[in-house]
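Of the protein chains in this complex, all but one are displayed in their positions.
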Amino acid sequence: MFINYEHENSVYQVGIEKRNNKFFITYDNTEYQAEAEEIKPGYLKIKIGDKLIKAVVTEGEKEKYVFIDGEIFRVKPIPLTGRRMSTKREEGDLRSPISGRVTKVSIEEGNKVKKDDILVVIEAMKMEYLIRAPYNGVVKKIYVKEEDQIEIGEQTVEIAKED
Amino acid sequence: MFINYEHENSVYQVGIEKRNNKFFITYDNTEYQAEAEEIKPGYLKIKIGDKLIKAVVTEGEKEKYVFIDGEIFRVKPIPLTGRRMSTKREEGDLRSPISGRVTKVSIEEGNKVKKDDILVVIEAMKMEYLIRAPYNGVVKKIYVKEEDQIEIGEQTVEIAKED
Amino acid sequence: MFKKVLIVNRGEIAVRIIKACQELGIKTVAIYSDVDKNTPHVLLADETIPLGDPTPIESYLNIPKIIEIAEEAGAEAIHPGYGFLAENPDFAETCSKRGITFIGPKAEVIGLMGDKIAAKKTMEKAGVPVIPGYHGNKQDVDSLVKEGEEIGFPLLVKAAAGGGGKGMRIVDNIDSLAEAIESAKRESKSSFGDDTVFLEKYLDKPRHIEFQILADHHGNTIHLFERECSIQRRHQKIIEETPSPVMNPKLREKMGEAAIRAAEAVGYTNAGTIEFMVDGKLNFYFMEMNTRLQVEHPITEMTTGVDLVKWQLKIASGQKLTLKQKDLIQRGHAIECRIYAEDPSNGFLPSVGTLKKVEEPSGPNIRVDSGISPNLKITPYYDPLLSKLVVLAENREEAIQKMIWALSHYIVLGVTTNISFLKKVLAHEEFKRGNITTHFIDTYFKEYLQMKHGLPLDAIIALAVYDAMHLRKQEVVRYKEADPHSPWRYVGRWRVGGEIDVH
Partner (left out) sequence: MFKKVLIVNRGEIAVRIIKACQELGIKTVAIYSDVDKNTPHVLLADETIPLGDPTPIESYLNIPKIIEIAEEAGAEAIHPGYGFLAENPDFAETCSKRGITFIGPKAEVIGLMGDKIAAKKTMEKAGVPVIPGYHGNKQDVDSLVKEGEEIGFPLLVKAAAGGGGKGMRIVDNIDSLAEAIESAKRESKSSFGDDTVFLEKYLDKPRHIEFQILADHHGNTIHLFERECSIQRRHQKIIEETPSPVMNPKLREKMGEAAIRAAEAVGYTNAGTIEFMVDGKLNFYFMEMNTRLQVEHPITEMTTGVDLVKWQLKIASGQKLTLKQKDLIQRGHAIECRIYAEDPSNGFLPSVGTLKKVEEPSGPNIRVDSGISPNLKITPYYDPLLSKLVVLAENREEAIQKMIWALSHYIVLGVTTNISFLKKVLAHEEFKRGNITTHFIDTYFKEYLQMKHGLPLDAIIALAVYDAMHLRKQEVVRYKEADPHSPWRYVGRWRVGGEIDVH
């Protein structure tokens, strides 16, 4: 079986089979043989030869977290049947970096804007986040209005690029 | 429904019914109406009128433990269909007070013993426990031999009383 | 001593205060908004009263509701913690009028120190050095721009009512001054209901060093030495330590005296903090006074052996301060790290979600002031501080080692935290040398924060093993049926597009 994990915009593909209480993990053209025990939910002891890996794995709503060697990593499992998901922002696609409340919308559809103009102000946890124009252009579409609740990753505005 | 809990040789009988998310508890001729929530496994918040009871309950192999108001109580649930269980020791019934190892058996069947004679020595957790004769008598039966593992409550010796 | 105290706060500081009360035999009343129903402070308190709507203004800032609760519960005193109503003079005043002891200084003192401009003027008069700047009444943008030009750049725009970096902007040149003033005013207005700002000279190699004060109602004022709080991100402290690596006995004495003078000048009572800026030549300037318990109070407690919260309660109930300045000794070195639900590589933006696993480090001289537990939801309503990790050791080097160990054993899964970032800061050579300023993060971590760090092999293996153990049958089947000739057959790492461009 093959699983894909996305981390920091990279996708890691790994193969794993369980046979006779042993795990066979294939990654980057190398196979690792492991014995593993889940000592309590999410707490793993994995033995590969002499080496012992201790890890804690947990599932969030859309992501998985793994604690290992004093560090925590967040990954998104990608369904095998899905297509490549681009997480690159398109130019002119201005998504909210945070879940919060829209406190100000400075523009209207059709307005001309200059690079770095403030378009939308979002407040979350008592802090203010400014969405600015990435380049000169025209406001094509506004998805939010003042006092809206907005989720992380939700689009705020579309700007058609002009020079 | 009725439940019986044994604690320190007393039996507590309590009636409880659940109707419409409320619990009706009957004890000692008084009925208490409670709302209750299990906030995580075993952690209870119980509201009776203005009063809030916070408790942690857990099940051992044969007993239940409840943590309440800084104190811990161990109880044994008693099946309703069972008979009264006498926990009183019969005279001449010398059960082990501890799980451990029999290190010495000082007597043989048929021996005469005097009150307070040491009959059996049990070692557990690096400590020595002495089973002594409760009265003058004759050794009727010996249930253990040296080096035996013995469980808490297991019988060691029977002594027929004599004067 | 009080019999019952209402704690008007939530999270770790509410827990801290409840514990102090309970140890002194004081019954505690906790309040909680809908999203805080089963948080640690609620589970710990003796009585709990719901506030409903989680919006701060409807819950932990709702003065009429809170006063009503205090009266109904029969609380003789209110501890406000920090944030929320801790520095709100109207609240202190209302408490006093209703016969409830506000655990803090008098309302007038809070009011005076809350107005940053008036505070500076008072301190100047008392002979405490202040930073050059404009603290005037001309609050229109044009006038402020003109004043700013006179003071020179770099320059700090600061909300008069602000704190914790809110409504604060650094401006490097005249071109961006107007916009910074406007934005600071807007943020201040929304956070504090007041858009007054002031301007200040921005110092060279600035350090933020503050002194802890305790003052009773019998004329006794002592200081409990300094805290070095220079390590900040977005003008918010993230690592604090004591003693300050730059401190010497002479400077400590001078600054301590100035701190006591400042407190006495306003008739200060209870616990408070005088914040100073210290420049590269060890000149120090009064910056502001925090008229409440500080987030970072534990490092003072660990090095002095004094329980500040218990003393707050004792002082507020009229007891005399029995601690004498000459008997106080700093011993060892303490560091605090603030554990935030935030993403350092995404501009320190707060992270929300449900905590799936929480396991906090423990050990000799490790203290965790925590407000979290497994299954807790981190919401956008309140400050994203999860807990404070504090360590004490015989010297600074061992304290840093201990803190790195403790951070490496802090398991919080379910939201993104700054734990890994804090470790990198502590392990930085310049930090180890004590060469720190308030610009430390910007100077040394700009690149780091944009770097990708990759997923180590062991993590990949652990994830795969976990999934092999846990994937439901149909999922496994689906994987097994995958076409062995598909491009997905390749096992390894590949990169998606480019970087996420959070502009």
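As written, the chain order gives the labels A, B and C, with residue 1 at the start of each chain.
Please note the rule applied: a contact is a pair of C-beta atoms (placed from the backbone, for glycine too) under 8 Å apart; a residue touches a chain by one contact, two chains touch by 3 or more.
Bear in mind that the values here come from a model prediction, so they are computed numbers and not experimental data.
Within the entire complex, contacts from the absent chain reach the displayed chains A, B, C. Within the set C:E301, C:D343 or C:D383, the residue that contacts the chain not displayed is C:E301.
Against the chain not shown here, chain C presents residues 16, 19-20, 22-25, 298, 301, 305-307, 310, 329, 331-332, 360, 362-365, 367-370, 392-394, 398, 401-402, 405. With the whole complex as reference, residues 39-40, 45, 52, 54 of chain A touch the missing chain. The chain not displayed touches chain B at residues 1-18, 23, 25-29, 32, 34, 36, 38, 42, 44, 46, 48, 53, 55-61, 64-75, 77, 80-81, 84-89, 94, 97-100, 103-104, 121, 123-132, 134, 152.
By definition in this document, only the chains that are shown with their structure count from here on.
Contact counts per chain pair peak at A-C. Note: the chain lying farthest from chain C is B, by mean C-alpha position. One simple way to say how far apart two chains are is to compare their mean CA positions; for chain B and chain C this gives 51 Å.
Between chain A and chain C the centroid-to-centroid distance comes to 27 Å (mean Cα coordinates, whole Å).
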